[in-house]
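Note that one protein chain is taken out, while the other chains of the complex remain in position.
Chain IDs A and B follow the sequence of writing; residue 1 opens each chain.
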Amino acid sequence: MNNETVLTATDLARHYPIAAGAFKPKLSLKALAGASFTLQRGKTLAVVGESGCGKSTLARLVTMIEPATSGSLVIGEEDIATASLKALAHLRPKVQIVFQDPYSSLNPRQRVGAALEEPLLVNTDLNASERRARAQEMMSNVGLRPEHFDRYPHMFSGGQRQRIAIARALMLEPDILVLDEPVSALDLSIQAQVLNLLTELQERMNLAYLFISHDLSVVRHIADNVMVMYLGRPVEQGPAAEVFANPSHPYTQALLSATPVADPNHISERVVLKGELPSPMDPPSGCPFNPRCPKGFEKCYADRPILQNISDNVAVACHLFD
Amino acid sequence: MSLLDVKNLSVEFRTAHGNFRAVDNVSLTVEKSEVLAIVGESGSGKSVAMLAVMGLLPWTATITADVMAVDGKDMLNMSPKARRNVIGKDIAMIFQEPMTSLNPCFTVGFQLGEALQAHLKLNRREKKERIINLLEQVGIPAPEKRLSSFPHQLSGGMNQRVMIAMAIACQPKLLIADEPTTALDVTIQAQIIDLLLKLQQDTGMALVLITHDMGVVAETAQRVSVQYAGQRIEMQSVKGLFSEPHHPYTQALLSALPERAVGKKLASIPGVVPGQFDRPDGCLFSPRCAYATPRCRTESPVTANADVGFALCHYPLKEGNPEGHPGKEEAVA
Partner (left out) sequence: MTDTLAPMPEELDNRKTTRLALLIEFWNYFKENKGAVAGMWFFLFVCLVAIFADVIAPHTAVEQYRDALLVPPVWQEGGSWKFILGTDPVGRDMLSRLIYGSRYSLFVGCIVVSLALGVGIIVGLISGYVGGIVDTLIMRVMDVILSFPALLLALALVAILGPSLVNAMIAIAIVQQPHYVRLTRAAVMGERTKDYVTAARVSGVKTPRLMFSTILPNCLAPLIVQGALSFSTAILDAAALGFLGMGAQPPTPEWGTMLAEAREFILRAWWVVTLPGLAILLTVLAINLMGDGVRDALDPKLRRS
């Protein structure tokens, strides 16, 4: 299994202009800034953060639903960051996505078989029986009975629908699969089934995963590398094992300590953050984390820290490490 | 006398496809100042059971129980008028979605005032003082300013705090929290859980926490009741549950946790929770149980006794092994 790099992102940013009223200058909502990372085949990069951290924006940029405002995003050989969406049509088969909510990510009026065949219908010139054969093969790959081909989505459970969504994403044999909280809406026992399925498919098809989640116990299990985000910017980045063993950024530490541990004997030294998640429309000055940071000092209110390496593999954006 | 005493509660819903048993002979007790967690996945009936106690189920539901009493008062046969005096005052409930649980058309102050008005006789000044007091208790900064805020102006975490304030407004003896943190971010979740525990300790009220998150259970509960497909399949202390589960489902659920994964594969439970159309004969967990025998598939189990956690199983687990099990060959048969 090779680990070639299939995606390189450098300083990706996405701003949205917001109208503030007829006579005021336009505000700019910085949903994402300064994101740099790579994706390799057979490896999983987990993006971790809470509401407003920019992880959904990142997913939309990588799947080419929206163009970036600046930065570069190289998929294969091409830099697509600011290209128009028409020019990207031929790259679509390389990056596919699985959404969080299994109940709204399948077309309620489309039979499951037709949903699986549609990517082939639109992108290839296979005939009807070839498409059907491929779709049925993919259904068994994800653990569904091929007889369910003609069923509608509402006749399946949440876990089964998520399998269908995964099957649909894999129909075009992509290099990269973006998984936007794929198991958050599922029960624990179904979550385990779907995670196992994802692991198995990654090995079999040598896929690169961009795994977005807020559930750190899942991320710990499945991620090779992790990128922790806060208010649109990465604050800590590196191999998952190192970041979880020795979290450096105060936010990472708070996040890890806030995650409940399923062990009644575990005494949690809880770092409970005060305050609310800030709104991206009105970010604090200096380091965006400073209102809630238990270790803030004067420099934090004035300057925004930049992401820099504190060891071979781990990068942190925090003045404590300047 | 227990604060909440429920014996053999069953809830059936009338549907176009026949009757559906959402809760099947569930029993539980909650003592004063205790924290009980009710754990289960979707379809376990955990929310429906508590909604039945509160009287919040739709007309299509038929509720039957041997005993359903709050602080000695019988809730099952109570008139709606008498019930309204108990609900919200002695026993309160908070729900999962803070953004939709508050009325979007009215301010926070008005809604809190409503909660007080229904049960306490206070004049305007006293009411306002009490509301500000409550908002402080739940940790909302600058409470005087918040009185005239609308729910959409507050974040999810703030809204949940307002809900909690409404619930504790009349100092209930029992608070039922139905997945209070599932819709919230992790750091806010930690804040809300800490708040609930602090309130529970300060006021001495009992707390029933309905959740599917085993981590939350481990950190907050004293006792745990596990439900599966509408039945209570185990109930014991939290430390006991995590170290020595007595029902195969609890054991399987715990090994499916990502923290307990050995290697790349998680120990998952094959199959799905039975719904309305595919209820098995015998034990409801038998299609998915690793220890299932022909007896399990035909004969419904009875609740075992306290030393095996009231497990609803023919062969409850002791130290991880099923007691009295005929052996692997019989199981596969």
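In the analysis below, contacts are C-beta pairs under 8 Å (C-beta built on N, C-alpha and C of every residue); 3 or more make two chains touch, one makes a residue touch a chain.
Quick caveat, the model's predicted, so the values are computed rather than measured.
S.K.: From the list B:10, B:236, B:268 or B:303, pick the residue that touches the absent chain.
M.R.: Among B:10, B:236, B:268 or B:303, only B:268 touches the chain that is not shown.
S.K.: Taking the entire complex into account, which one of A:144, A:207 or A:273 touches the absent chain?
M.R.: For the chain that is not drawn, the touching residue is A:144.
S.K.: Any idea which of B:9, B:207 or B:252 touches the chain not displayed?
M.R.: Reading the full complex, the residue touching the unseen chain is B:252.
S.K.: Of A:200, A:224 or A:242, which residue touches the hidden chain?
M.R.: Considering all chains, including the one not shown, the answer is A:200.
S.K.: Among A:41, A:55 or A:168, exactly one should touch the missing chain; which is it?
M.R.: A:168
S.K.: Tell me where the left-out chain touches chain A, residue by residue.
M.R.: 63-65, 89, 92-93, 95-97, 99-101, 104-111, 118-119, 122-123, 140-145, 150-152, 155-157, 160, 165, 168-169, 171-172, 193, 196-197, 200
Convention: only the chains that are shown with their structure count from here on.
S.K.: Mind checking the centre-to-centre distance between chain A and chain B? Centres are C-alpha means, answer in whole Å.
M.R.: One centre to the other, that is 31 Å.
S.K.: Quick one: which bits of chain A touch chain B in the complex? Just the residue numbers, please.
M.R.: Its residues touching chain B are 50-51, 157-160, 187-193, 195-196, 199, 214, 216-218, 220-222, 254-255, 257-266, 268, 270, 272-273, 276-277.
S.K.: In the complex of these two chains, what residues of chain B are touching chain A?
M.R.: Result: residues 41-42, 155-158, 185-191, 193-194, 212-219, 238-239, 242, 252-254, 256-261, 264-270, 272-273, 275 of chain B touch chain A.
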